[in-house]
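Of the protein chains in this complex, all but one are displayed in their positions.
Here is chain A:
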Amino acid sequence: MKLNYVTRWTFSTSHKDMAMLYLMFGMVSAMVATGMSVLMRMELANGNSQFFYNNHQAFNVMVTGHAMAMMFLFVMPVLMGAFGNFFVPMLMGAVDMAFARLNNMSFWCLPPALVCVMVSVFMESGPGTGWTVYPPLSSMGSHSGPSVDLAMFALHLTTMSSLLGAMNFMVTMLNMRTMGMHMMNMPLFVWAMFFTAMLLLLSLPVLTAGVTLLLLDRNFNTGFYEVGAGGDPMLYEHLFWFFGHPEVYMLMMPGFGMMSHMVSTYSKKPMFGEVGMLYAMGSMGLLGFLVWSHHMYMVGLDMDSRAYFTSATMMMAVPTGMKMFSWLATLYGGEMRLGVPMLFALGFLFLFTMGGLTGVMLSNASMDVAFHDTYYVVGHFHYVLSMGALFSLMGAYYYWGPAMFGLNYNKVWAEMHFWLLFMSVNMMFLPMHFLGLNGQPRRMPDYPDAFMGWNYISSMGSAMSMMSVLAGLKSVLVQLENGTNEEFDTQVTPDFLEANLTRSNRDHALELMLSRPAEFHTFRELPMLVTPR
């Protein structure tokens, strides 16, 4: 039965269609969030007020909107929703997700969330709370009006979406693997999504509880976080970061999976230490739940807690190091091809390592006395996310894009996209470390003149990042409009053993040998993974 356009894209239950919706939604959110970041950087381009007319609240509203849109409405929908939905069933030989209608419901929670965030930003004086929404700044006394409430509703909506998605992924992975495919045979991206789903499932309810109590405090006169009523704002911080820390691993973990696929394919070697990689991801997921208070060293934690959280956080470097060295060992001795996905992968390896090193510095409670709430922290997490999560996401787009659309990308535009992004993010975020070390506080739109030099360079980096976004959009446009059909051209994506031209007959990755784009139900007959008798 042929569906009309509106019916197909509104009520679709196909994992591929849902993935496309997630991808388009993520792109819209990314534009919005990037716009906000540019506004912030333009304000900070020079001392004194540049754009916000000394309205510091407005600056902080941009901070909140940028963070929420980037994390909850761009990175998570694209990594989990788009690439997860499209490729998890395909990599396991399944025809679709386990709960196809739930998939649709999961997506349609997101557009209202984007609306809530936008309305929240533009309503009254906006939520100048940051994405952490700490009380008492977020309480009625400091943020009256419905703006913060709408931001909370947006969090609730994204939570619903993510929980439904996580359950769907887990059931799919546990029950819909094809014939002969055991858990240990699942590709690393599928494993990464499995751990991500577990993190989502275990941590999001805690956020929901924390945020709901805040809503009650704000609107129904409860006093969970009100000191005057016998409550404690620290409770919120613990609840929030018990979710918040696993959240950053949720943003990273799918990227780790994608990285493994890209590095292996473009080195023409199987992944080094695949089982080790999988255990590393598992232990990162577990450790992710045990380190949350390193975000709160400065709230007056006792010495023992700080000692524990410092040690536990430093332990995180072990599985991360395992992953990094496994990727390097895969590269070593391989026949490396510098295709566009590999450029993004190499960029990831280099820059994520830098972000990881500054993370080790920040994990130390005594060092954090100096670093807390400075631009050092902002530099750190942008190296990890803006260059870790984003680079893996972009790399995955170029790696799997031809399989998704059946169209080749234009290598010139794609490489231009990469190099502009690579230069701009470094120009933007490296100076932040110097500013932070010198004590420039985050979330402040003004600073002493001494900080002007590095701030100016950082803001120029931001302007360049706009150019990289435009190059990226042009790259996508060229791919969709002029992209040569994969079926009649030499494939862009190589496999690791033989020529591209044999891709459709044999490959190390199931998703790369299917027709491009794949058929509606992908497989006419279940593939089988066999151990010959």
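The rule is simple: a contact is a pair of C-beta atoms (placed from the backbone, for glycine too) under 8 Å apart; a residue touches a chain by one contact, two chains touch by 3 or more; residues count from 1.
Just so it is clear, contacts and distances are computed from a predicted model.
Participant: Name the absent chain by its UniProt protein name; which of "Clathrin adaptor mu subunit", "Exosome complex component RRP46", "Replication factor C 2, EMBRYO DEFECTIVE 2811" or "Cytochrome c oxidase subunit 4, mitochondrial" is it?
Facilitator: Missing chain, per its UniProt entry: "Cytochrome c oxidase subunit 4, mitochondrial".
Participant: Among A:D217, A:E415 or A:D507, which residue is in contact with the omitted chain in the full complex?
Facilitator: Within the whole complex, the residue contacting the unshown chain is A:D507.
Participant: Since one chain has been left out of the picture, which residues of chain A touch it in the full complex?
Facilitator: Interface with the chain not displayed, on the chain A side: 93, 179-181, 185, 270-271, 274, 497-498, 504-510, 513, 523-525, 527-533.
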